[in-house]
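I have a structure I would like to understand better, so I am pasting it below and will then ask my questions one at a time.
Here we show just some of the chains, and they stay where they sit in the whole.
To keep things simple, chains are lettered A, B and C as they appear, and every chain counts its residues starting from 1.
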Amino acid sequence: MTRRYVNQLTNGDSVDEPFLVADKQLRANRQGNLYLHLELRDKTGSVGARLWNATEDLARTFEPGDFLHVRGKTQIFQGSIQIILTHLEVVDPSRIEPEEFLPQSSHNVGKLLARLREVLLAMSNPHLQAVVECFLIDDEFVRKFTTAPAGIKNHHAYQGGLLEHVVTLLNVADRITDLYPEIDRDLLLTGIFLHDVGKVDELSYDRAFAYTDEGQLVGHLIMGVEMLHEKVDRCAKLTGEPFPPELFLRLKHMIVSHHGSYEFGSPKLPMTLEAIALHYLDNLDAKIHTFGREIRDDPSRDSSWTPFQQSLGRRLYKGNLPANGAGDAGAEL
Amino acid sequence: MTRRYVNQLTNGDSVDEPFLVADKQLRANRQGNLYLHLELRDKTGSVGARLWNATEDLARTFEPGDFLHVRGKTQIFQGSIQIILTHLEVVDPSRIEPEEFLPQSSHNVGKLLARLREVLLAMSNPHLQAVVECFLIDDEFVRKFTTAPAGIKNHHAYQGGLLEHVVTLLNVADRITDLYPEIDRDLLLTGIFLHDVGKVDELSYDRAFAYTDEGQLVGHLIMGVEMLHEKVDRCAKLTGEPFPPELFLRLKHMIVSHHGSYEFGSPKLPMTLEAIALHYLDNLDAKIHTFGREIRDDPSRDSSWTPFQQSLGRRLYKGNLPANGAGDAGAEL
Amino acid sequence: MTRRYVNQLTNGDSVDEPFLVADKQLRANRQGNLYLHLELRDKTGSVGARLWNATEDLARTFEPGDFLHVRGKTQIFQGSIQIILTHLEVVDPSRIEPEEFLPQSSHNVGKLLARLREVLLAMSNPHLQAVVECFLIDDEFVRKFTTAPAGIKNHHAYQGGLLEHVVTLLNVADRITDLYPEIDRDLLLTGIFLHDVGKVDELSYDRAFAYTDEGQLVGHLIMGVEMLHEKVDRCAKLTGEPFPPELFLRLKHMIVSHHGSYEFGSPKLPMTLEAIALHYLDNLDAKIHTFGREIRDDPSRDSSWTPFQQSLGRRLYKGNLPANGAGDAGAEL
């Protein structure tokens, strides 16, 4: 029997399911009695929960990131569903499938990875092919690269999101580079693969999505350069051939400049054809993804507008045109 | 016999050719004697020219925009070629092929226009197809749209440049929209066609490239909306069917917001999927074109960098990698 | 008997009046019981209201924008007055005078309109006079122009506010243009009349103040140019005389540039004497109106400062000087 997901809960439902604890607070009400306020989540979203008459001892038995099996009943509070808990019990994580509790790519990760290999390993530049292979034979890297989201809450903020973002970009580039013959196709494809590799360590994404300390203090641009540096060194050892310095320079430049301007954290502006192309393609994919999700996920049916999106500085227009397939599972990459 | 073009002149050449007068100044030297300083051009570039011992009467016989047949000899002055004139004579413009004297697209305009019709007339939305046809049956519009540059000096600054820019964008969109199924393909294609239509009257480009008064005071965003308004009205009359208001609104919004931010002169930020996609695709094509031209046209062989580009706020890296076909005539659109 | 207005309510009052529903929410309390939270308004302001033990069926009988006759009692909650409802009943809007329920200009709209005609129809430029008349003979336009506010919540945010703003500007210009003889007086007066005409369709203001879809996606600058375009065409047909192109251009430029800078949504900077004058006069009137209202309406008597005004980026100084007539009904325009 499948679980009842967060996005399926309605007013008055009985709940008897495991959840990931996203947040935990012990509070006192006006009469001074303690209660627990939790934020519980599965892969479809998160929901508030309260346990009246809790004790400090109970509260110490688990932390955010742990799994709880809870029982209770839903009600609407201040316009949102919450669960009034009657029972909770810590669950051994080994009995849990973690992918049920964090948002997932709607695409098949195996197929995405196969497509990535297909595009990159068909490149004709042997140096670039070699350095990509040095990444792809590193199993730990591949595990992270296929699990990481592309961000905490903006575009592609789900497990596998980074891979999905990169494969979409590779597909776009694959189709259009012949329209721009001055672009070095292999350089652009490799730059697309590398531009966000630093995110595999900038973010933590096993139990919840967050920045690591290194992610906040150093950032994925510089972390990506460090990772490339290491792989290029290894590559040179493996092949016995030095990696061409200008090629190395151009790859580092693409990583370092791909945010496009100082205000978005790039210490250098794009100064090569491939760097400027990478910057605009990256933005194109990220923004189409963000706009699409905001419009699709907006629950209100009364307004032709989404609420104001702080990070975009605007509301988005949903309009009233007949849907054109937007409800499908998405494009086949 | 073909003419000797400006970009073929070297020190000490004899010149005996017609040119377009781009600028004219009558000056006096230290001894008080008058001389003419001209800027002459053909489709490959412009060159300074001087006629010593000129008279005011002679200077009055022609204006910038006229054609002169000149004779003289080249020399280097302050690092540049100039022509010391011995003779000049006004030429009847009817005996001139104007396309020889302004920069031209390297693509065949007829083929570009055919490709534009092919993509747009294959759209399935009848309203969008109808409004596009209303533009394309307007011969005066088509003449301007296929002649106009996309800009005075930045990207695609040559006759036919606007059409080339639009057709490249249509080709890019044609290839990638199935990767983004939430995008309304016909809406995006029509928006690409319309986004710069105002430029046909914002710029003047018959004898030289300049802004019209209306171009400077009102701008191509608003002029494009006015043109669309007129065609939509005509379209409704021709078809006897009202144009769907939301569709009209979405088209106007794409024109008005395609510069993407207030600081670049858009009075509205993009608020629909198609508007944001248009904005990034437009920038992608314009910047690849600009970077490519700056790198390709830079005459210096001593430096791996172009000079500082004021409008880009940076120098561009040319590097030393073997060229990869950059010298070809460009992509086949 | 006159109604008891929102701004007259005090703690413990009995209420038995019709109101406009500005917002409606059905919520559950901690015990899971449903209650209605409403925002009710009349022309003097808005007030929160609660009906305990509501049902979904009751909640479905009306929507924001409808009128309710309510009974109940006021109390103070978290520092503000709210009404605890005991009864509510939907009222047929035909039995309601809508001007009682939206904020109104304190000026007589008829007099304002007469003054507008007086100033504009005394202009000596026949073309400008003709185009103004084309607007003023359009009854639907006049109805909207005399009803619209000048904004949703900033300056002149009440019915008739747009007209009041325009008439004040006409009066200011009427008195000072002879101090600036280089200004074309008729052009400035016509520009003042036209600068915000797009607002009549950018905003909706019959039951509540909001932006229309077109208002958000296109904006009143471009909508104003479209309206002017249509009237100029009609004008030319009516008079049989073409409208002078430069005059048309100067009017469009004034509309398009009147926000004065890119960051405030003008796609063009003011480039004529009349456009720059319009920009500063418009700001002068709007800011004096805003400062005056904030200082006058601030209810606190304990502080010589208003609260921080987000949209102004500052607090305003009320000081302790004796009032100088600020409590009067306002200037006679």
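What we mean here is this: a contact is a pair of C-beta atoms (placed from the backbone, for glycine too) under 8 Å apart; a residue touches a chain by one contact, two chains touch by 3 or more.
What you see is a predicted model; the values in this text were computed from it and never measured.
Asker: With 3 identical chains placed here, how many copies of the sequence make up the full complex in this file?
Answerer: 6
Rule of thumb we're sticking to: only the chains that are shown with their structure count from here on.
Asker: Across all chain pairs, which one has the most C-beta contacts?
Answerer: Top of the contact-pair ranking: A-B.
Asker: Between copies chain A and chain C, what's the superposition rotation on C-alpha atoms, in steps of 5 degrees?
Answerer: So the angle, rounded to a multiple of 5, is 120 degrees.
Asker: Using mean C-alpha positions as chain centres, tell me how far chain B is from chain C in Å, no decimals.
Answerer: 44
Asker: Among the residues of chain A, which ones contact at least 2 other chains?
Answerer: 315, 317, 319
Asker: If we count contacts the way the header does, which residues on chain B are in touch with chain A in the complex?
Answerer: Touching chain A: residues 168, 171-172, 175-176, 178-184, 246-247, 250, 253, 269, 271-273, 276-277, 280-281, 283-284, 287-288, 291-292, 295-296, 313-317, 319-321, 324-326, 328, 330-331, 333 of chain B.
Asker: Which bits of chain B are touching chain C when the two form their complex?
Answerer: Residues in contact with chain C: 213-214, 216-219, 221-222, 225-226, 229, 246, 249-250, 252-253, 256, 262-268, 271-272.
Asker: Under the definition above, what is the set of chain A residues touching chain C in their complex?
Answerer: 11, 75-79, 304-305, 315, 317, 319
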